[in-house]
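Quick notes on the structure that follows.
The complex appears here minus one protein chain, its other protein chains still in place.
Going in written order, the chains are labelled A and B, and every chain counts its residues from 1.
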Amino acid sequence: MDEPKVKKSMLSSLIPGLSSLSQRGLAGWLVVLGFIMVASIVVVTAISPWVVPYNPSQINVGKPLLSPNSQFLFGTNDLGQDVFSRVLSGGGIMLEVSILSVIICLLIGVPLGLFSSYAGGVVDRFFCLIMDSIYAFPGLVLAIAIAAMLGRGVTNMALSIAVVYVPSYFRVIRSQVLSIKEMPYVEAANAAGAKGRTVLSRYIFPNVVPSIVVVATVNFADAILTAAGLTFIGLGVSVDIPDWGWDLTNGRRLLSSGAWWVIAYPGLMIILLALGFTLMGEGLSEMANPRLRE
Amino acid sequence: MKDTKAIGRMTIVGIVIVIIIIAGVAGYYFTMPTTKLKETLVMGTTDSVESCLDPARAYDYFGWEIIQSLGCGLVEYKAGATGSVDDIVPSLAASWNVSDDGLVWTFNLKQGVKYEDGTEFNATHVKYTFDRGIGIDDEDGAFVGIGYGGIINNVTVTSTYVAKFYLKIPFAAFLSLLACQASYIVDPAYAPMTSVVVYAEGNARGSHPMGLGPYKLANWTRTAGKDYEMRLEANANYWNASGGYPKTKKMILKFYADSTGLALAIQAQEIDIAFRQLGATDINTMKTNTNLKVWEGTGAFIQYLVLQEKYAPFNNTIIRQAVGAAINRTTIVDTVFLGQAQKLYSMIPIGMFGHTDAFLTLGDPNYTKTRELLADLGYNETNKLSFKLWYETSGHYPSSPQQAQVLKSSLEASGVIAVTLDYADWPSFRTHRQNEDMDAYILGWYPDYIDPDDYIQPFVDSSGGSWIHHNYNNSEMDKLIAWARGNTTAAARSSLYSQIQNLMVEDCPMIPTYQGSAYAVTTLKIKGVYLDITQSWRHWLLYAEE
Partner (left out) sequence: MTLRTYVISRILLTIPMIFILLTMVFLVIRVLPGDPVLLHFEKQENPAAMEEMRHRLGLDRPLWVQYFDYVAGLFRGDLGESMQDYSSVTQQILSAFPATLELAIFSMIIAVSIGIFLGVEASKGYGKTRDNVIRVFGIVTYAIPVFFLGMVFQMVFGLGLHWLPVGLRLPPRMDLPSGLNVGSLHFSTGLYTIDGLLEGNVYKFVEALRYLALPSLTLGLVLSGVFIRLTRSNMFETLRLDYVTAARARGLSETTVTYGYALRNAFLPVLTMMGLQFATLLGGAILTETTFSWPGLGRYIVDRINFRDYTAIQGAVVFFGIFVSVVSLVVDLLYAYLDPRIRL
């Protein structure tokens, strides 16, 4: 077999769209768009300490509940804090929590999924049962319980979200592995005497990667939404850290006054961030499993 | 010819359609249940009965609010009360007197008051009520919480309409205690001697043991562990009906999940009255709404900053005073509560007998003093005093995160203090309090009975204040408190409470920050709202003209 050619084709299946994205049509554009959205939010959050017009945590920089004007682009909230500054710097927590939870999921879910489905038999049944049980647990409730149990902080929020998500990774990987396991080239490798570990790492894993990427992007989006949900219930971060989820929660108390800007802008940012990841996920999933074209 | 017939047919069809539409619309409107404002009022709230409506166990604000409408005590505070003893007026007791040593209280009861089954109310019912409450000794209840057993020795029936209370200690606030809802008289027909009456699904009458109040409980529905709807109907046998009470025959109570839900409901005028808990922003919005009326009154709810004396830094009195001097109450009142609160300089609320602005001597704020005091101990701009300030995140107190944020700003504005905020949800917060591992934490207080004793003894008395877990002990303070609660002359008590408050400023175990005002929002036609120091919501005084 022509080794370099095999490697190259495997590589290009690893990074779908290596051949020009525009060829892929809408799917490619979705990925690009999503990536731009996420990247810009990351950049803005990173440079925010230097570009914010006001200290986002400082109270009474302006009168409370001013509607958007020239001095305060997005208005002020009930404590007189500048909403625009808070919007610029509020993404940090969301990003941290989602990135951390994805990392944890990858570190736990992927090896578990690979191992369990490859091993098969009783081991597989056992893990399946546990994963299905967690999956059957209403996600937000589990996240709330774990977050309440572990206490406050970014790490604990990420952990609680991760626990809820691991079963998703597990399932996706498992279904992929089960179908790949039966493929001729895997059989051939086994017949040739390759060890289990080798088969897993060289043949199965690379083919599972595209699905993992897709699940990860969806995981990012869901983590952001769950983090917002946890904050809404009261399990978020300290009040002196700017956070979009906190602004939404706090803004709810102000609803009757019609101060829509306190909720609208942070909410919009959360949507944009979650949307960015979801678009990437949609695009990547379409590229990995191309749909029919007329 | 054809055309006229066609037109004719079309006209008939058109007329028939119009008639059908009119009939439909008319039918819709006529079958719509009509509501009469005068007869029924709807009140919305975010409260809910926490345990039950039995005075032997109920110890929450809303439980007491309903008990007050369903039952009656020996005495009560008149509407618009300011908290002095003169505001206590006869209710089921027509008159009373107390022995010189303050240990025996004699009550002459009203005659001709009937329970719903025709039994006449007399002294045996008074004895029954208190024997029951003290006997059941329910851990959840006010009898244990306030300590009735430690105050009352026994109740004796001297004659049909005379009941005597023999006390264990002279207790100046005894009348106030009898005016509170835990002391309300029960109906033995509905109040078993040894068990508490709890919510019974579908059986409103069997869900509470009272019976002498202005209202009856017509319907009580609980869903998902919280109240869903309550309906009160006028009590035909009410002994005070001749006074025209209750003014509104039916009250419907609806329960909302949070302040926003309640605010939206009153703004849409789906309900007539909104009381507890509306946020500061909500109240401000409603003040500018020409279709609504905002009622403002004295609040008795206070909040304060507690300092843990078990370990550094707050085991040092100077440091506590320094922190006390760095509190800016103006920002709390104006920024967090939008002016809907009052700056508080004493644990005894403004408007209550015995209140003095004791903490004002520390400053509000007085950063110079803070810096001076701390400089002596080696703290300055480069070596700041640092500690953790804790707040709760469950909404147990109003705007806790905002208060914490504002306190942090004001303390740090002194230049020599660095505050780290930490937080926990209410149950964890309670555990932290019990474990005594919080440097500084914010707590709040609602009175049980209207007397300065209830704002002092549960805080700075070494045994009474133990639940705060701040490890404050001062035998001098204990003595003053015991004298003040026993002594029955107003002048002597006043002077004692003045000394107590001054001692509090010296020792600075906790720093009062603000006193909340009470608010209710109603539609324009509603009258009869009294928001006084008793915090009692008197359903029977509310009415609306057609």
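One rule holds in what follows: a contact is a pair of C-beta atoms (placed from the backbone, for glycine too) under 8 Å apart; a residue touches a chain by one contact, two chains touch by 3 or more.
Since we're looking at a predicted model, the values are computed, not measured.
Across B:254, B:293 or B:525, the residue that sits in touch with the chain not pictured is B:254. Among A:68, A:153, A:206 or A:267, only A:267 touches the chain that is left out of the view.
Within the set B:85, B:162 or B:264, the residue that contacts the chain not displayed is B:264.
Hidden from this view is one chain, which touches chain A at 25-26, 129-130, 132-142, 144-146, 148-149, 151, 221, 225, 228-229, 232-233, 248, 251-252, 255-256, 258, 260, 263-264, 267, 270-271, 274-275, 278-279, 282, 291-294. If you put the missing chain back, the residues of chain B touching it would be 28, 31-33, 35, 40, 42, 44, 50-52, 59, 139-140, 144-147, 198-199, 201, 221-226, 228-229, 252, 254, 256-258, 261, 264-265, 267-268, 270-271, 394, 424-428, 430-431, 434, 445, 448, 458, 464, 466-467.
As a working rule, only the chains that are shown with their structure count from here on.
For this pair, chain A with chain B, the centres built from the Cα atoms lie 45 Å apart. Per the touch definition, chain A reaches chain B in the complex via residues 57-60, 64-65, 78-80, 148, 151-152, 234-236, 238-240, 250, 252-259. Looking at the complex, you find that chain B touches chain A at residues 258-260, 263-264, 267, 279-282, 284-286, 331, 335-336, 338, 391, 393-395, 401-402, 404-406, 408-409, 421-425, 428.
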